[in-house]
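This is the structure I have questions about; it appears just below.
Up next, chain A:
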Amino acid sequence: MLRRTLNIGCIAAASLMLVSCASTPSASPSADEVVAGGIAVVALSDEPDTLDPTVANTFVARVVFTAFCEKLYDSNDSLELVPQLAASLPVTSADGLTVDIALREGILFNDGTPFNADAVKITLDRNLTLDTSSRKKELAALQSVEVVDENNIRLTLSRPFSPLGAQLADRAGAIMSPTALETLGLDFGTDPVCVGPFDFTDRVPGSEINFTKSDYYYDKDLVKLDGVTYKFITDPNIRAANLRSSDINVAERLNASDVDQLDADGVDVLDVSAIGYQGLTINTDPTMSSSPLASSVELRKAFELSIDRDALNTVVFAGQTTPDCVPLPKQMAFRPDDIQCTDFDSDAARALVEASGETLPIPVELLIPARPTDQKTAEVIQQMANDVGFDVTIKPVEFVSALDLGRAGDFDMFLIGWSGRMDPDGDMNDLLTTGGTNNYSQMADSEVDFLISEAASVTETDARQDLYGQALDRIDEIKPLIYLYHDTWFLGLADITGVEYSADAIPRFKTAELTK
Partner candidate 1 sequence: MSVLEVEHLRVEFGTENGPVIAVKDVSFTLEKGEILSLVGESGCGKSTVAMSIPRLLGDSHVTLGGSVHLNGVDLSAYSEKRMQEVRGKEISVVFQEPMTSLNPAYTVGNQISEVLLQHEGLSRRAALARAVELLELVGIPDAQRRTAAFPHELSGGMRQRVMIAIAVACNPLVLIADEPTTALDVTIQAGVLDIFRRLRDNLGTSIVLITHDLGVVADIADRVAIMYAGRIVEMASTAEIFAAPTHPYTRGLLGALPSRAIMQANGRRRLTDIPGLVPSPSTDPDQCQFAPRCASASIECTAARPTAEPVAVGHTVSCYHPAVGAML
Partner candidate 2 sequence: MSEQPVLEVSNLVKHFQSGSRLGGGRTVVRAVDGVDLTIGRGEILGLVGESGSGKSTVGSCIARLTQPTSGTIRLLGRDISTLSRREMRPLRSEVHVVFQDPYSSLNPRMTVGQIVTEPLRQHHRGGRAERNRIVSDMLERTGLSLELVGRYPHELSGGQRQRVALARALVLGPSLVIADEPVSALDVSVQASILNVILDLQVELGFSCLFITHDLSVVEFISDRIAVMYLGKIVETATRAELFRDPQHPYTQALLSAAPMADPSSARGRERIILSGDLPSPTEEISGCPFHARCPVAIDRCRTEVPRLLGVTSPEHQSACHLVTAENGAPHIKQGDKNLVHNAS
Partner candidate 3 sequence: MLQRVITSIVTLFLASIVVFVGVRLLPGDPALVLAGETADPAVVAAIREQFGLNQPIWIQYFNYVGQALQGNFGVSTRDRIPVAEILLQRLPITLELAGLAILVGVLIGLTAGIVSAVKRGSFADYAANAFGLIGLSVPHFWLGMLAILFFAINLQVLPASGYVAFTEDPGENLRRMILPALVLGTGLSAVLMRQTRAALLGQLSADYVRTARSKGVSRSREVKHALRNSLTTVVTVLGLQLGALIGGAIITEQIFVIPGFGKLIIDAVSARNYPVLQGAVLVAVTGYVLVNLAVDIAYAYLNPRMRLAGGAR
């Protein structure tokens, strides 16, 4: 079962003409000579926010955390939990309300502070209590943290909550040095210290963050690089150009359209189907949206029928994304096997539109963040939908303002994605449940609410998969969202080998080596 899911992901990726299916670690095809030491320069697509795991929110910060801030758990290629700072997988009590975690022994933070149960408790308590903690909600089910002994902690939950492990494999499980926390407090992010292969050196706002190899790291023998520098280069073309000129060693999120050329130029490109999705969120509250889509499931269906996901993929993304109609990524173990998408059928769509009795064309205002790719996607969708009788007008708004409008429900349709989580709960709860903060579509369906909350409290994989399957079916009936695709991300490598790039699309440099 599990294997099969992974294979689907792999085949999907392989069919996209390119290189390796996410492999750990990547084998460099060229037989270049390895150089000892050196500093790897990594180009990120954006500037990370604060490097404080308690408050950090950006995806790129997660990338940077892997350099210096290990977590209790990590995820593998199937997005399953593997221990990192924990000694083994968490042990959940029968009622699901206590979780025991054994910790690695005898390891040190990068400032020499011993890593132990106290340190873990301090971090988790901070995540639970700090006003501005973005982790609070992720750990909502966690009631208290108890130090059992030097190397064991026990978590007490208010309700059974199976996504907890996944949360501890993310920023909520990143353990901070108590010494650093004590000195810096709120400003921990300005000079963060955790357990990790590299240690934070300095940060040049707007430009780069520098790390050097840690002397205290438990696996320091495996670490070959002298350091890592993360540079922020927002323009993918420039990331590509710099990669070509070997100004940088690694570039994340390259343009699909650049991949061929880069490959020809001798740059290795790794790709992974990202766990996030892109979709069209439809405002289903007729009091907020004047578009007939708000009140008509049939019209929403017609809209979905009008969209040729494969064409969209080919035209906008050079065939590099994974078209899909559910939020869960293909490599995820909990994803149901029997997903049946509503395929492109313009005749059926036109028939539905005409049957709706609305005056044609049917007006739809499509809110999009003003970014080139979104704009292009929107233009393609506009043409497809207009073809069957919709009148789509595009309203590009600068990203932050667009989120504001989305949150306020001030749109008919919103082209917005979700970065994805290891656990399906993170991809559905709050996004599709009544009153959820990110429930932009204003969906309120008690059945969906029930299925999603039930799935989170069940621990067994099969049962969860089944519940999520039911939820997705129900969601498909209501169509508050038209899921479009999962992004494929491309990681370019120049003169470097041994970079891990796995299912969560976060490159790791622990074992990387520069080549000549």
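Here, a contact is a pair of C-beta atoms (placed from the backbone, for glycine too) under 8 Å apart; a residue touches a chain by one contact, two chains touch by 3 or more; residues count from 1.
A quick word on the picks: all candidates are chains of the complex that A comes from, given by their letters.
Model, not experiment: these values are computed from the prediction.
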{"item": "Candidate from 1, 2 or 3 that touches chain A, complex-wide", "value": "3"}
{"item": "Partner candidate 3, residues of chain A touching it in the complex", "value": "47-52, 55-58, 131-134, 136-138, 186-187, 189-190, 203-207, 231-235, 237-238, 241-242, 244-245, 247-248, 397-401, 403-404, 407, 418-419, 430, 437-438"}
